[in-house]
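Data block below; observations after.
Only one protein chain is missing from this complex, and each of the others stays in its spot.
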Amino acid sequence: MKNTFGCSIAVTIFGESHGEYIGAVIDGLAPGIKIDDAYIKAKLAERRPQGRISTARVEADEYRIISGVFEGYTTGTPITAIIPNTNKRSADYTNISIVARPGHADYTAECKYHGYQDFRGGGHFSGRITAAVVLAGAILSSALIKKGIRIGTHISYLKGVSDRAFENYEDDIASLASSHFPTLSVESGDDMRRVIEAAANDGDSVGGVLETAVIGLPAGIGEPWFDSFESMLSHGLFSVPGIKGVEFGAGFRMADMLGSEANDPIVAKDGKVYTETNNNGGINGGITNGMPVIVRTAVKPTPSIYKPQRSVDIRTLENKELRIEGRHDPAIIHRARSVVDAVCAIVIADMLSARYGTDYLASEK
Amino acid sequence: MKNTFGCSIAVTIFGESHGEYIGAVIDGLAPGIKIDDAYIKAKLAERRPQGRISTARVEADEYRIISGVFEGYTTGTPITAIIPNTNKRSADYTNISIVARPGHADYTAECKYHGYQDFRGGGHFSGRITAAVVLAGAILSSALIKKGIRIGTHISYLKGVSDRAFENYEDDIASLASSHFPTLSVESGDDMRRVIEAAANDGDSVGGVLETAVIGLPAGIGEPWFDSFESMLSHGLFSVPGIKGVEFGAGFRMADMLGSEANDPIVAKDGKVYTETNNNGGINGGITNGMPVIVRTAVKPTPSIYKPQRSVDIRTLENKELRIEGRHDPAIIHRARSVVDAVCAIVIADMLSARYGTDYLASEK
Amino acid sequence: MKNTFGCSIAVTIFGESHGEYIGAVIDGLAPGIKIDDAYIKAKLAERRPQGRISTARVEADEYRIISGVFEGYTTGTPITAIIPNTNKRSADYTNISIVARPGHADYTAECKYHGYQDFRGGGHFSGRITAAVVLAGAILSSALIKKGIRIGTHISYLKGVSDRAFENYEDDIASLASSHFPTLSVESGDDMRRVIEAAANDGDSVGGVLETAVIGLPAGIGEPWFDSFESMLSHGLFSVPGIKGVEFGAGFRMADMLGSEANDPIVAKDGKVYTETNNNGGINGGITNGMPVIVRTAVKPTPSIYKPQRSVDIRTLENKELRIEGRHDPAIIHRARSVVDAVCAIVIADMLSARYGTDYLASEK
Partner (left out) sequence: MKNTFGCSIAVTIFGESHGEYIGAVIDGLAPGIKIDDAYIKAKLAERRPQGRISTARVEADEYRIISGVFEGYTTGTPITAIIPNTNKRSADYTNISIVARPGHADYTAECKYHGYQDFRGGGHFSGRITAAVVLAGAILSSALIKKGIRIGTHISYLKGVSDRAFENYEDDIASLASSHFPTLSVESGDDMRRVIEAAANDGDSVGGVLETAVIGLPAGIGEPWFDSFESMLSHGLFSVPGIKGVEFGAGFRMADMLGSEANDPIVAKDGKVYTETNNNGGINGGITNGMPVIVRTAVKPTPSIYKPQRSVDIRTLENKELRIEGRHDPAIIHRARSVVDAVCAIVIADMLSARYGTDYLASEK
């Protein structure tokens, strides 16, 4: 399946950084879902670089839906959405096309595609492609919102600076929606930006940790083997460029806990069951328990840095010193957040549609 | 697909803790692979509880292959392997069947299966099922070894105690193969065992972090979207009970690095390309680069503890105090290691067979 | 996926003619479905050879369910059902194992499995395996019946003898359920049996055409591309050994019709929509229209005949005269009927579960 995720709702991503279009096909989405143009545009804008801490390559992202939507609603047949690449400067990349950029996929693409890959700007591996993911995710998350399911992501950690944890999920998720640099604490956000700017001034880059909450999910979603809720979500998340770690609930901190600390006490009140703590991140045995799903993703520092690096010409296998030029982000974590939100929407929409049937997301009916 | 992983080689897991058999079907494995009975038995023994730090329920794990093997070799048609459950003590579980055990899947199973689940001993969610995973993994990993691919896992961290990192991969992996408590440093292993015993004496339990290395993998395996090497491996790993985090290479530590630190310098020597560091864990852009694949998994403390816990009767929704009896592990991390090895073998065998064709693993030809 | 059919409900078939067990895994079936032992036994008996027109190899088919069922109901986790092979006479087959039987898979199995296939009695290609398919189909069709969906198959044609068409579907399907040689007209059945006996006396064999009706299906099931209702059903049916043709409604007779004859006039009455004729076999544009689904399958003559045949030793590539001995059916069409019913149940259960959600078949709730 390769570039497709999902069975009940299948999302296929295509395109290259310097190709004519990038885009996505969403197959299996219920008919009757209103396409919310303003919401989609807001999501694309959220991901778009802006300010000093992002690349100077800015795309208008003027998406078009060329199939599967009729009179403003999904038809139930495959939705194809495309975004033109307009701001291409291939000349920047001719040098890089030969000397592999460390931390990038240049060398592995050569191993896999035997030299036929479109190397311009990273080709299919470019962060540019994530605009198509965000587009697909926006279409799906607008349907999830109608079912009461909300997804929000903040930068929980960035090189020494921590953001506060989620407190009131509804409000916190709402507050993140309008932010270009999503932190729950304004001060933390300011501190993080300063760290990024310092790295940028030094020709360097930083990564960080994103924390995502999903609320409103019904209990009972996920499979014991092999399609656990964690399995499916991590499958999607690890395909996002730059993500090197995924943990749920207390995650790696579990290694320092006793069972009596890690187990979440279960409580019933007014006919509802919940847990007092949420160390399991809303998932037990691979299945949602009705608590907020908490997932954290480690984003590596942007590999494109301006400092000289040692590398190899992948055609001649000569050792070289590489100096990357062009336009690059000193941090992508605030933009990766939009991609993480989108991937969560893609995965969750598929799992719900598989669980409750293909009409489930057609909430308008 | 649910209980099946893989497309080219598909592994399906079935069974319940107190059912007649647990087992696995392996479909799509090449013909002509010798079934190495001694190797399979060794792998099953490795996972089997022993000593004071494990449950007293010990199963003989006398597996039988009932299809797909003829005259000692795989035929190419589906292999079905089953293991009888002999040491069942259902009486231990009648109480637990009603009051959900915190950290377990009792409540989520009820949400998903509406009360029809086999709740005895955790049913399909029991760690017992992992014996079937280890069995399938052993069949596949013996084929991988013939292709020069080796998988090894050690306990890299356990509640304050760290093991040393991999140094010489070949030797370290070989040394782990013969150990029931897999650490690279003997002293670390002793210290960890002491921590487990202390928790056990207190009626409590501990988790930890496993670190796995895979060596001998060709470069060029994995897909940019969505089936990255990390995506596929994490998909498998997160279905293992108790795993709450997965990271590759430097993983979450990437959040404290600069790009200039995180990027692995690329070097060519004698026509071979490698990286000087391996912060990316052998994977760039979702595709293997020929370096060892390094993956770490966070294992939560065993949720079955003897201390009293607050919980809920899932049928009546009354709040209850739960006191778990029966036989339980104060730590499963040393046993989870065998499951992690097996899952890696399952995922990698599938990816290689998809990449190079369905006869690839038939190395004897 | 190979030996697995279905996504929402996945059925995997395993086993060989002379192996220890044949069996099936059903993954994804809803919890809460009562296992109807009498119904399953009746279906297995229906397929079992009996009388002069079938092989003398008779198996008791004493199936066991070793996972996924608890206290008589499905749990929602994978159901594994196995049938032991008891009546094996491998000695009959030593000669055949070398000289390919024309019309059988002996030569193609050698091409695919490079000599590692279990050649005894046809191995995984044996009609014996269809008992596992019938077993899986029986579990699923008992759930379909609860939803008002019934499947019935008769021998509509056999070498010059035609059976009458379906008239009253409910009654006709009911009448077929109790018959070992399923025809709607008693006389046609007698005539067909005479044809089979004549062929048998001559050491020869015959095929025929099966016609299946499925009633009670909701309208709106199937996909335009590529998973049309016809696509899915034919996918399943063409995996049944000996089936060489599949047609829906008027099928190949469409080639002699004008559009004005072939089009089924649409009528509304009392708020229900139906068609006056059913040349389209209950399917338009790949989607069910609420009329009975009519599918016909061409079954080739049993390839195992006693007449001498020209063939080749697949190991030495010498030309040989082959004389098949052992126990063989002069016709399998009346037994293939049970397999066709089962495959229809497998395909339809999957499509309904995908359409309406994984709890759909749990009608007892």
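Chains here go by letter, A, B and C, matching the order in which they are written, and residues are numbered from 1 within each.
Please note the rule applied: a contact is a pair of C-beta atoms (placed from the backbone, for glycine too) under 8 Å apart; a residue touches a chain by one contact, two chains touch by 3 or more.
Here the structure is a predicted model, which is why all the values come from computation and not from measurement.
When the missing chain is restored to the complex, the residue among C:G76, C:G137, C:G152 or C:G281 that touches it is C:G281. By the touch rule set out above, chain A reaches the unshown chain at residues 1-4, 7, 10, 12-16, 19-23, 25, 27-28, 31-32, 64, 66-68, 70, 73-80, 82, 112-118, 123-124, 359, 362, 365.
Residues touching the missing chain, restricted to chain C, are 1-5, 7, 13, 100, 102-105, 107-109, 111-112, 124-125, 129, 133, 157-160, 199, 204-209, 218-228, 230-232, 234-239, 241, 243-252, 254-268, 271, 273, 275-276, 279-281, 283-290, 298-305, 307, 309-312, 314, 317-319 (touch as defined at the top).
Listed here are the chain B residues that touch the chain not shown: 7-8, 77, 224, 354-358, 360.
Here is the rule we go by: only the chains that are shown with their structure count from here on.
Between chain B and chain C the centroid-to-centroid distance comes to 38 Å (mean Cα coordinates, whole Å). Chain A and chain B, compared by their mean Cα positions, are separated by 27 Å. Each chain gets a centre from the mean of its Cα atoms; for chain A and chain C, those two points are 45 Å apart.
Among the residues of chain A, those touching two or more other chains are numbered 7, 224.
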